[in-house]
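Every protein chain of the complex appears in place save one, which is left out.
Here is chain A:
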């Protein structure tokens, strides 16, 4: 397996699209439920938790860039093989892909669950599953550039939802935030950890990096993308805390979606229905990017054609969707993904970086000795 990836010129993408990629993969189904999880830990000081989480997020991104900068044009799968050797590297890479696959499954199942709770309780999960998967397949068939295009368009076609938050925002009770600074530091950290599921996804940077044409400009869009997701999560959580009372919020599974229940316009009485449907625009880029990561990863490591894996994984997903669509399973799966994701996404890069640096230094030393 090649450590560095050779990407044809016409397949590369501009660095500024990283902004849309990072934001789109971070903001998906996670944000709908995040306020409850954060609030349970950090209470009215949840906003501090989110700020802490964002600071940490920037640090992780910085570390990821440091790792990637050590190589000419490599991704995480290649780097792992370079560091740990062919066998161990591939096993770790497979872990990475399984994690992506589990994340994708939890995203699809969560969205199906939401549709069933909010709009069609009697619809079979398999049908929404088929619909979503066929959309995913269609996009992946187009290749990375089409995927990035879809992400770009959906970014704009989903963000108008923010204006609707005006209605709950003016009904906020500011005393829900008071007294300030009551949560202890460990609680704040626990709250920050509760954001891990909604913030996760940016690890795709490690996979998509070789495709970037102008790498020297990749940093700003990435950091800014993370900042954007941070802003959205902060807005969602702050409005939820102000709008719902503490006891309500602790039991509200889809707090951000429930915010839209108060929105009512003269021509659409119940805007929440539209919001749930519209949320597909938010969740779909997420699913597409994850599916791309899975198929591309398998192609990279095992040289299986992407289309073949796409069809096979899609079938497996359909079976899993049919089997696993019960609310409790979805919640359990999401918890599991967020737990594993925490280690893979937020901790692992910090372990990887020193090893990469050591290896590079050792290599240079050897070269200078032999040279």
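Operating definition for what follows: a contact is a pair of C-beta atoms (placed from the backbone, for glycine too) under 8 Å apart; a residue touches a chain by one contact, two chains touch by 3 or more; residues count from 1.
Going forward, contacts and distances are computed from a predicted model.
> Look at the options "DAGKc domain-containing protein", "Spore germination protein", "Cell shape determination protein CcmA" or "Leucine-binding protein domain-containing protein" and return the one that UniProt uses as the protein name of the missing chain.
Cross-referencing UniProt, the chain left out corresponds to "Spore germination protein".
> Which one touches the absent chain: A:9, A:72 or A:122?
A:122
> Among the options A:14, A:245 or A:363, which residue touches the chain absent from this view?
Looking across A:14, A:245 or A:363, the contact with the absent chain belongs to A:245.
> Where the complex has a chain not shown, which of A:66, A:90 or A:261 is the residue touching it?
Within the whole complex, the residue contacting the unshown chain is A:261.
> Spell out the interface residues on chain A facing the chain that's missing from view.
44, 117-118, 120, 122-124, 127, 130-131, 134, 138, 141, 171, 173, 175-176, 178-179, 182, 243-248, 258, 261-262, 264, 269-270, 272
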